[in-house]
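The complex appears here minus one protein chain, its other protein chains still in place.
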């Protein structure tokens, strides 16, 4: 048992660290984000510039084969890069879907000329990808998509609506899951495509979240034409293509809980008074500080176990689902408690309080989304129950029936 | 809104109180129980004597019609009697099934001559009744009983096994749910009988609980003969008969949480030291005392709402299920916390600690059973979800199939 | 035993509910949320006109004289419909403080104005928890100087009752030297403002023992807010149940999944415990029972928990749509926090409950 790097890992880490120091910009506040103060266009330009630099240095896709523009490195190197990059102001989210879902799907399923066309500009950040799976009537149950693809000569005509598409408003291409055959059962009539997000008939509308942000979009397709050459995988093979896409995502080690929640809670408890004593002296507050540490450090250590698997060349298992399950609810509970620390004054927006509060209030407003996006608590518990503990799946009545005969269709 | 009795209620309460003072024995310790120090036979004799006295005074079945040996009183009078009796050392449990389930079922379904035969001695405590529904393979799912009843002339021959029968070892008669037709679906092939517990072929074996007590039994039936005249309701009408029996039980206002948990917790916290300070000064301990009060008082107040319904001549609804759900888990949590108060010394059996500990340790050992008997937490949540909130029932695959074709049969 | 409200009280509740269903719509609440209004004016107008807001103010002071039980049910409906109005500031807090500590002249002067809606009032009566050092508010017996804590409805109030040391001070906000500083709020449907005073004329509330009065008023407010919380929690539970019956996934209503059913059963259980504690608090408040401090603290803790759980899990059970700006789930998420902290957090009140229980046991 050893938390330290192997000599090879340490060498790579040193290399990464040096490159980041020379090229990146370190975070100065815990809640500082990339591109603060820039307008959307300037932020996007800065992000693309960073991604180009990263790709040129060979860090954009560390585990990909060199032929595909990657580094041919190990998963552990990928993890090390991410760990080091975490201290820097980088536009992580913007390219996450490109690198983690869109391009790998192209790499696996597209014809050679399309790979040649898309991989390099995607890696370099010149083109950005989104993922178009969820629909208003098909969230957790992705098999229920109803966006219609109808063959028309060498093209397909697409009509329908997608939802929860991150970054659709600035993306260039997307991977799109459609229903091409309504007479097959649910998961068997689906086909996947590459879609040009600037094509005629594609309309993107932002979804405003309760936090006021708009990271997600609805995307409407009206008679959008896609050439058959942009099909990914066989006709009606979309379910399998989608699973391969999601599998890519699963290889990344989950859980994005801040690791210093308890430290923030300590800092805030030192600023508040309960019954004329510093709140930090209250036994209840101390117990909550301990609990915050227990949860967040626990998630960190579960991830360390996943990294150990990666380091040994294995894939982390479905038990990694507990990281998000625990992290999201912990964020909600601790943020709420932090706000409670200040009593009635905790209801003030952070602008009226010290800067430390901004962090907790953002977590508080963001945590309901964090508990849902990427799998609700309920879906994650199903994953643990069925895939880790081997308990039976739910009784399904919708598996064998032609999709058009389903009540919900 | 008024917690006080109406003048009529107050008058009845005064009458009950006077009678109890003249005839009963008040509890002197919170955990004192009826018949301490007596052997089983002497305790049973004392219990029967008390019941006879109570019946003679007209308190054994207050709501029953006078013709059936009752008082023809109101449900609220029944409640008032119970409230007043609660301070006395009475053998409540021993006759609970007789009065609450066995005899009402006889009253509803038996022929007049059987009513004449059974009601008076049952009320007077001369004969005691038990209930034989659950089986090893049919607990929450009572419809799955497999005890076999086969017609033989004017008799029925019974073979099978029951379980969780309270008091079977001292009971004289029981109401017995059997399967008389295996070709009908689950709930449609059942028939209910009166069974003589002293009949040849009835064997009772105690079940030892984790607390060391043995309140329940297994009961084995081997070629036990029951005359057809002892049948309750029609052949294959057993499910309906059983529902009518359980409905009786539901009319009693549930929840048997002690109402002074928090006071015990306060007393114990005053005896313990945490970090060299009295535990009662610790903010965490104080928070748990408040929580204990919140739960137990909440249950008490939910019951008060049920009583309000009764007082207005209505029946309390399925929402009363929350009383047991909350009460049982609260007992477990508070008892565990009380034991923790004393740190390592809390692991001593109560005999080595002060008498106050006996109460909490008994609750701690009894609470797992309390969470299960009479409906597990899970069953109660189903009741709330389906019968209060109107959510759909579980998907059932076992409803329409002949019982003999079910996999579990 | 009659642990329920009377038919008359229920009739008033129905009338208020019908009115609020029509006027305190999502759109009306969002006018305030998005800063286009300081409060929901039509709702406020109607609550005043119906005599609902002033239910607990005696008739001789211009109120409806219906008592606290009636006001509790008004509060439940206000909570259910997310009413964006100064009901708590004016009626649970300021009017109560004046009624309990004001001289006859103070009552005669101010209560009718509050009851008729002519003046919106607000109050800061102290709390066990605080963040910033206590505001340096000074009262010299005649004038007030300094800054108040953040006050709900401070932006529209014409009158404030402020705790200054051991005094409760009444200050008219149209007076000289008053300035208002609007402050951002986690629940923008209930806007906050700080008031600054520079030798502003003010007067002491006449009654003795202001600490005890403040504590008594806060107990009453805890009960009334518990009804708002129970109302809000019930609203989001019902919305969640309805959505779960409508929405399908995996070929079923999502409300048929046992995980959803049991979570809703747990929310229901939390709400019902809160409801009965609120009822008990209502009884203690209306009958001026010695149990009030204990009953009020219990109602506040139970109701704060219930609304918090209902709001958090209500969003969760809605899935993706639950955290959009368009759905009302987040209005409850914010309101639950607002109501749960505005007179001190559940922790402060749980401590108060423990204090009472331990005192009683001694």
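Going by the order they are written in, the chains are A, B and C; count residues from 1 in each one.
The rule is simple: a residue touches a chain if its C-beta (ideal position, glycine included) is under 8 Å from a C-beta of that chain, and two chains touch if they have at least 3 such contacts.
Small disclaimer: the values here were computed from a predicted structure and weren't measured.
Peer 1: For the chain that is not shown, enumerate the shown chains it touches in the whole assembly.
Peer 2: Over the full assembly, the chain not pictured touches A, B, C.
Peer 1: Which residue, B:39, B:154 or B:275, contacts the hidden chain when the whole complex is considered?
Peer 2: Result: among the candidates, B:275 touches the missing chain.
Peer 1: Just one of A:9, A:31, A:213 or A:235 touches the chain that is missing; which is it?
Peer 2: Checking the options A:9, A:31, A:213 or A:235, the one contacting the hidden chain is A:9.
Peer 1: Which chain B residues touch the hidden chain?
Peer 2: Those residues of chain B that touch the unshown chain are 134, 137-141, 144, 163-164, 207-210, 212, 271-275, 279, 284, 332, 336, 339-353, 361, 364, 368-369, 371-373, 376-378, 381-382, 394, 396-398, 406-408.
Peer 1: Would you write out the residues of chain C that touch the absent chain, in ascending order?
Peer 2: Residues touching the hidden chain, for chain C, are 257-259, 262.
Peer 1: Residue-wise, where is chain A in contact with the chain that is not depicted?
Peer 2: 1-5, 9, 76, 262-263, 266-267, 280, 283, 286-287, 289-291, 293-295, 297-299, 301-302, 304-305, 307-308, 311, 319, 322, 325-326, 378, 380-382, 384-386, 388-395
Note that in this section only the chains that are shown with their structure count from here on.
Peer 1: If I average the CA coordinates per chain, which chain comes out farthest from chain A?
Peer 2: Max centre-to-centre separation from chain A belongs to B.
Peer 1: Indicate the whole-number Å distance between the mean C-alpha point of chain A and the mean C-alpha point of chain B.
Peer 2: Going by mean C-alpha positions, chain A sits 52 Å from chain B.
Peer 1: Going by the contact rule already set, what residues in chain A reach two or more other chains?
Peer 2: Those would be 284, 397.
Peer 1: For chain C, what residues touch not just one other chain but two or more?
Peer 2: Expected reply: 252, 260, 347, 351.
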